[in-house]
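Pasting in a structure now, in structure tokens, and then I'll have a few things to ask.
Every protein chain of the complex appears in place save one, which is left out.
Then we have chain A:
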Amino acid sequence: QSSSVSEPPAPPGTVCILVDSRCLSGGVELMTSLRQRHTATLHVCSLDGSYFIVSNRTAVERHSQSDLAATQNRKRLAERVNSLQGLFERVCLIVEKDRTKPGEVSRPFQRTRCYDSTLTALVHTGVRLLWSDGAEQSAGLLADLARLEQRKGQAIAVPMEVKGPHRQQALQLYLSLPSVNYVHALSMCHNFSSIGQLINSSIEAIQKGGCMSRSRAEEIYCFLRYSCDSFLMNTSKAGKIS
């Protein structure tokens, strides 16, 4: 192989994106654009919220501008962002301009104090914000993000589908490990020969097989060896101990 081949102008190959099934409603335009204009491979699955996964470590949520401006959404948004940050190293938010209905005159967006303070808080927690005019542009941003992650060697590299009932069950089991997101679980499904092999793996092997960070792998390693107190479990029937 010659090493003097110049880099192709457009990034070759396709990017893989996981999509939560809840993104489908109201997301047809975006999905079509992702598939056709950006030749992305999409796989719809059931995640724990309506978001996209563009790499081993990055999740993307899509919100309308008025969503962010409304005070009543603040608490829910904070919970969502918190849980995503527990599962992913990087969390992006695409802020999309509100759609105007046909015939309606587009009104300029009224910035509220709540909107500004939400933005400030998000930025300060390390959430990356991206701005979009509409579905078409959001699709472009998602594809760009996935490509960027691909260049950094973080692309989703395992098949996005899991076939067979036993492997499905294994996937579900992996998903109930702490701090494990869907891509980690997928990777474990494909990279470990059995559930037992994962359970008996070293931290390094979990990190490699799960395509995850060292600290996450450590957390799983310890969790698998965590010794339960049967008294605590019986009292935890109600769910909460505070």
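Quick note on the criterion: a residue touches a chain if its C-beta (ideal position, glycine included) is under 8 Å from a C-beta of that chain, and two chains touch if they have at least 3 such contacts; residues count from 1.
Please note the rule applied: contacts and distances are computed from a predicted model.
Hidden chain, UniProt protein name from the list "Fanconi anemia core complex-associated protein 24", "Proteasome subunit beta", "SKP1-like protein" or "Glycolate oxidase 1": "Fanconi anemia core complex-associated protein 24". Checked against the hidden chain, the listed residues A:Arg22, A:His38, A:His63 or A:His190 yield one contact partner: A:His190.
Across A:Thr125, A:Ser202 or A:Ser215, the residue that sits in touch with the chain not pictured is A:Thr125. When you scan A:Thr41, A:Ser64 or A:Gln85 for touch with the missing chain, the hit is A:Gln85.
Interface with the hidden chain, as seen from chain A, comprises residues 74-75, 77-78, 81-82, 85-86, 108, 111, 113, 116-117, 119-125, 127-131, 133, 137, 140, 144-145, 148, 166-167, 169-170, 172-173, 176-178, 189-196, 199-200, 223-230, 232-234, 236, 239, 241.
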